[in-house]
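Note that one protein chain is taken out, while the other chains of the complex remain in position.
Right after this comes chain A.
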Amino acid sequence: MTGKNMEMTGAEMVLQAMRDNGVEHIFGYPGGAVLPIYDELHQQDTIEHILVRHEQGAGHMAEGYARSTGKPGVVLVTSGPGATNVVTALQDALMDSIPMVCITGQVPTSLIGTDAFQECDTVGITRPCTKHNWLVKDVNDLARIIHEAFRIATSGRPGPVVVDVPKDVQFATGIYTPKPDVSVKSSYQPKLSGDLDQIRAAVELMAGARRPIIYSGGGVINSGPEASQLLRELVELTGAPITSTLMGLGAYPASGKNWLGMLGMHGAYEANMAMHDCDVMLCIGARFDDRITGRLDAFSPNSKKIHIDIDASSINKIVRVDVPIIGDVGHVLEDMVRLWRASKAPDRKQIADWWSQIGRWRGRNSFAYAANADVIMPQYAIQRLYELTKDRDTYITTEVGQHQMWAAQFYGFEQPNRWMTSGGLGTMGYGFPAAIGVQVAHRDSLVIDIAGDASIQMCIQEMSCAVQHELPVKIFILNNQYMGMVRQWQQLLHGNRLSHSYTESMPDFVKLAEAYGGVGIRCDKPRDLDDAIRTMIDTPQPVIFDCRVASLANCFPMIPSGKAHNDMLLPDEATDEAVASAIDAKGRALV
């Protein structure tokens, strides 16, 4: 650009800066304080705008888009309620480290602080739920700040950022700052490479291990596909068993021979037992969340722990580790693989006993459930969905609850970026808009939101968005008429008093789909399920699939409240009595 056309309005700058940062899609909703930007959007066609029905939907769409592509998701909303509605999605992205850039309109600078119409303190409200945020008061700062916003959102530990742009700044004319080649913010310089001495110490520990385990998380996915490749290489080289958090599924293929399944509260028995009994734990891009560790003072008591994380504050936050490595997973794994190859590989016999022990744990078949010929078991529904979609180009999102855990247990992920779920915040209503975001980025892929009947109603309005933009997302509802996970906890903790966890008035999901202009399918017989799923896959419109499942099924195995990894409640032990007495009064108070 020449000096002359570097001069433009703030609204033009927003779009120019987005183009300069590679933005192709925006999820947004117009309103008074962003009208100048919407006017600019109208006069160009390089950036596609997806009109949502609620700003929370825009946020989750951006998250799904980001998680499935590795690119930042971009949101554009108005001031006041536009900004407050997106807060849930911002916090969700913060907790799951999803890169998101959210542009909010603001009342004109002269009106800030006067309780103007649709005014709120957006930077104040979003300060704790963003990685960083800005209020732009001078149009000449706008482009620089947007470039910086993209860099901060996508580098280091990714996260959401907010740029609040008052309406007069959008109208004002100023000089556009081109995207800088290097960072200008000297206080923010994330460290990518890990300390080599520490990495060497980690390799030595792993080489000497008799009972090693690799515990990987969402950081591997965030680091990019190369990191997942390197993780697979490391598993192959070391021969160690690998488990993963909910957020890390797909980094190592579910069909891989060293795969133990997901760990944690509803994780596989073999994964949790191996975590408990291991002598060396290699934690890669995970953060020892409380759903993972269970009872902390009994968490993997006899192991040396190595922790790779790009965020120094994650190290020693919950669990004390012996070898901390601060750096990007991809960079650190590259060094680890290189050092492992250069050193003398230990004898595989060293871990043979460990593998036979793991074999015995696997034999417990902890995901077992009682099949039923008349009623669709939720686990069976996921298994069939997996079998019928696994050979396609499929992306899966979920809402939050039992269906989410069953999806994690029974759907096998072979690749990273194929699984979008709300892990940290646990946001009901995440899955459907996230699926729309995925579909925007992958128009020809099969995108399925595995949902619960309660969660799906939290952002159902986005059906209208999916129909408008011809995004053929499939919503696969495991409909048991309950908030299943709430009910499960009420059974465990509150004497089976099912306070407000039953939905007495359920919409007719088939008619609902049709009302929005989509297609509805209902299935309540196991024998009809495969055909119904095939019909769903072959339908070129958005589909709501109302899969009527056993209403009282619970999600097992489970580490009950207050228990350790080696103290799981297994499905065959989960009698009514065991469920009722699994957590005593002290555990109840602490939940």
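Definition applied: a residue touches a chain if its C-beta (ideal position, glycine included) is under 8 Å from a C-beta of that chain, and two chains touch if they have at least 3 such contacts; residues count from 1.
Following the convention adopted for this analysis, contacts and distances are computed from a predicted model.
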| item | value |
| --- | --- |
| Name per UniProt, for the chain absent here [options: "Acetolactate synthase small subunit", "Ni/Fe-hydrogenase cytochrome b subunit", "NADH-quinone oxidoreductase subunit L" or "Peptide/nickel transport system permease protein"] | "Acetolactate synthase small subunit" |
| Selected from A:132, A:179 or A:469 as touching the chain missing from the view | A:132 |
| From A:194, A:294 or A:452, residue that would touch the chain that is not displayed | A:294 |
| Residue in contact with the excluded chain [from A:51, A:123 or A:446] | A:123 |
| Missing-partner contacts on chain A, residue numbers | 123-124, 127-128, 131-133, 135, 152, 185-188, 265, 290-291, 293-297, 311-313, 315-317, 559-563, 566-570, 573, 577-578, 581-584, 586-587, 589-591 |
